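Only a portion of the chains appears, each positioned as in the full assembly.
Going in written order, the chains are labelled A, B and C, and every chain counts its residues from 1.
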Amino acid sequence: MARFFRKRHETQGQVPGSLIFVGTKKVEQTSIRVMDYDAEQLNEFDFTDINQIKDLHASTTCSWVNIYGLHDVDVIKEVGARFNVHPLVLEDVLNTGQRPKLEEFDDFLFLVLKMFRYDQEEEIVHAEQLSIVIGKGFLITFQERKGDVFHAVRERIRKSKGRIRQSGVDYLAYALLDTVVDNYIHVIERLGERIEELDEEVLNDPGKEVLAEITNAKRELNYMAKSIRPAREAIIQLAKLDTDIMSEPMTPYLKDLQDLTTQATEVVEVYREMLTDQMGIYHSSLSNRMNDVMKVLTIFAAIFIPLTFIAGIYGTNFEYFPELHYRYSYFVFWGVIIVVAASMLFFFKRKGWF
Amino acid sequence: MARFFRKRHETQGQVPGSLIFVGTKKVEQTSIRVMDYDAEQLNEFDFTDINQIKDLHASTTCSWVNIYGLHDVDVIKEVGARFNVHPLVLEDVLNTGQRPKLEEFDDFLFLVLKMFRYDQEEEIVHAEQLSIVIGKGFLITFQERKGDVFHAVRERIRKSKGRIRQSGVDYLAYALLDTVVDNYIHVIERLGERIEELDEEVLNDPGKEVLAEITNAKRELNYMAKSIRPAREAIIQLAKLDTDIMSEPMTPYLKDLQDLTTQATEVVEVYREMLTDQMGIYHSSLSNRMNDVMKVLTIFAAIFIPLTFIAGIYGTNFEYFPELHYRYSYFVFWGVIIVVAASMLFFFKRKGWF
Amino acid sequence: MARFFRKRHETQGQVPGSLIFVGTKKVEQTSIRVMDYDAEQLNEFDFTDINQIKDLHASTTCSWVNIYGLHDVDVIKEVGARFNVHPLVLEDVLNTGQRPKLEEFDDFLFLVLKMFRYDQEEEIVHAEQLSIVIGKGFLITFQERKGDVFHAVRERIRKSKGRIRQSGVDYLAYALLDTVVDNYIHVIERLGERIEELDEEVLNDPGKEVLAEITNAKRELNYMAKSIRPAREAIIQLAKLDTDIMSEPMTPYLKDLQDLTTQATEVVEVYREMLTDQMGIYHSSLSNRMNDVMKVLTIFAAIFIPLTFIAGIYGTNFEYFPELHYRYSYFVFWGVIIVVAASMLFFFKRKGWF
């Protein structure tokens, strides 16, 4: 299946707005974790049934509803209904081939992003779609699989570290985005280390595996760039947004996020150029090698082919062949051979071939 | 004939605005299908004669006039006249070499797009021009051939699925555009799968066919990009348009279309870069191969040419040639040959040539 | 002489505004053709003497003054004086190395464009400068040579086809520009056909001539692009101009021209990229060929060099050489040779070298 581009509608011609899960089922069961908190109190639940959720929408606390697994369309629909989320948004949530984006609705913001996981073994970057709905007093995250990526944020809420419990869902949104961008930087860094190491190999040992590694790294970078670039746009747009969902004191924090994604895209660009250069260097290294091989061949051929010819002459069976009968011919023969070989070697030495 | 650029005027110097069909006749007979509907009723006709059309223009229902085959200029002219369509628009409709675009007139919008069909056999993308005139209460589509591409939309109208029957021609236009963009994504995806597969082949089996495939895929992508990029511009322009033909509730739908075409152009770009990289990798793989061939040659030559020379020496007919008469010369000879061959092999082994 | 850039001032340090013809004299004698028309009447003259022109400037009819040949500076000056054309404009008219541009003056518009002629024989594009002065009630065109490029426009005036006789000089200007852009499209199409054919040759028959053709096509495209790009800018500028010389009903026509030049520049870009790709494919095809040559060499060398060595051994003249005296040695010798040759062939076959 094409990895860089996934089909949107499983069935072409579907009514737009109809809810269909498009993607790979990555967990067995859709599960829901809720954290409902304000400065004083914290309630943390874990359900598999949407009906267990109390009336979170109306409460004055911050409610973070975290949904893992998107294949259970009914659950998504039900959650959507309880929080008055637009059907087109739910369609986007269910379609894991979304381009990262920010959309502003009357009552909430909708943000789609990608999270990466670098599989060291296979040297492949896996992407997972993260959708965030930020409303007044609630924040819903939709993830494809259960992961511990937001564990640290949860801990901060539990232990009331920093200002997270004193702040609203906008700060929570920032904390989550910060985690996502950190994740980008982490994965780029991992790939980058590998790419910087290639610099050496490409010059000194231009084997086929190096070529495969360059190709692979480039593909993974392209794969990430495809998601990071629009994520950056979405975050810049978020910082500019004139909405009361994001309170004013968030501005420096969002600016900080923006700087980080800018840096991420720039570094991806730097690494891509580096790989392109490495391809060129690889090619030149190969040519260098070929030159060396050719020189070895030429030296051997140029020395021994003439000598073989000389030996061939004295192997002929001409009846009249005066030299063959002289006593010292044999020694002269050896002398000629040594002189020819030596002058050849001298010739190639002077050309700097070895 | 140049596929990337077709001549506009069959006869240079024609009066601009004169209606001449420019293209290839793809159906035998121009035919017209009309769907006239509102929330309560639906009338569906199928003509080949324009005069059978009742006064659709004046009715309060949504009238979708779908024309297949553009070579019958009189039919086009007649339809144009009945719906007050500007002659320059009809000229554009008839000229199948149009660049996709949106044009706003006083009473209607005019949209030209391309639809693709991927011929798996020949690995070629065929393009067909689709012109849409969106007026108040009517929508005319002009297609080059009869196809089932809008079949699903028709079914939705017939079965009154979704909000299509409740909505006006603007929603119908959206539904059609959505189908077109889906078609883009579908074809890109097909090409993309093939391109992603090439990654492997290019590294491991850089034959001539792979080169031909890369070339082919690049040409087809360029061919599509040429139409998708301006289509995207046209759709963005449509979303920005301040016209009462597109009603306000359409905005999120058009936004969605815009996202999809943006994604389509980005992915086309990604695939084009991928192909360019593959060209480079292909070339390096070839050099790698050449290196291997050269190594084989050099190893054979460097081992056997000196040996042949040694044999040649003892084939000479010098009268005085002491070694020839010693009893163990023959064994020494074999010994020398084995030593030379072995040290050569050792030398190349250490160089890592095999 | 540099074809891509011609010197402006034949004599450096000339007073700017002094009228000097810069270019190659392409016709023997400067000649002038005038068409003076309105809806009712048409007068068509042909002079070689400027003084014969009556007071065209003041008349209410449309006067199209078409001048062929620019080397006769006095004629140009005289025409300029009669129509109150600014000296800097005349300087530009006379200098055939102008960059296409539009300039707005108080009483007239000045437009410089290039027209192309594709010489099939030499596969070269020739450019000719066309300057147009559009005033109120008159339009002057300056051409380097007498050609039949505007013949069709003239016929339309004569036969009063279309709206040309009913319209003013703005429509005439449009008709001429439309002819020029048609000319661009025609020449690009011709080059494009050749370029698309090269795709095949480059893969299958990468001879030196193909390289020469690619180089040639690229040079000609660059040559045209250099003039088409600024021509497009000039036409876009013309469409935006707020002047009463171009009447309002011209807007859709100018929009159409703009679309066409946009398409022309895009297609030139597509073809240029195609040629760049072809260069890469050509290079890879060459490497492929080289690989094939090397394989042939290596197969021959690797089979026969060892065999020659074996034969060489039995050609030595050792006195004690037991095998030589055995009765079946000869057959064993042939057996060894066949086995060696066969296993070599098998080895290369398995490597897929033939």
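The definition used in the following text is that contacts are C-beta pairs under 8 Å (C-beta built on N, C-alpha and C of every residue); 3 or more make two chains touch, one makes a residue touch a chain.
Keep in mind that this is a model prediction, so the values were computed, not measured.
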{"item": "Homomeric complex, total chain copies (3 given)", "value": "5"}
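Here is the rule we use: only the chains that are shown with their structure count from here on.
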{"item": "Touch-based graph of the chains, sorted into line, ring, star, complete or other", "value": "line"}
{"item": "Self-contact between copies chain B and chain C, residue sets same or different by half", "value": "different"}
{"item": "Chain centre separation in whole Å, for chain C relative to chain A (CA means)", "value": "42"}
{"item": "Inter-centroid spacing, chain C versus chain B (mean Cα positions, whole Å)", "value": "26"}
{"item": "Contacts with 2+ other chains: residues of chain B", "value": "283, 287, 290, 294, 297, 301, 305, 308, 312, 315-317, 321"}
{"item": "Contacting residues of chain C [partner chain B, same complex]", "value": "151-153, 155-156, 161-164, 174-175, 178-179, 182-183, 185-186, 188-189, 192-193, 196, 199, 203, 252-253, 255-256, 259-260, 262-263, 266-267, 270-271, 273-274, 277, 280-281, 283-285, 287-288, 290-291, 294-295, 297-298, 301-302, 305-306, 308-309, 312-313, 315-322, 353"}
{"item": "Chain B-facing residues of chain A, complex", "value": "1-9, 12-18, 86, 88, 99, 101, 103, 208, 211-212, 215, 218-219, 222, 226, 279, 282-283, 286-287, 289-290, 293-294, 296-297, 300-301, 304-305, 307-308, 311-312, 314-317, 321, 324-330, 333"}
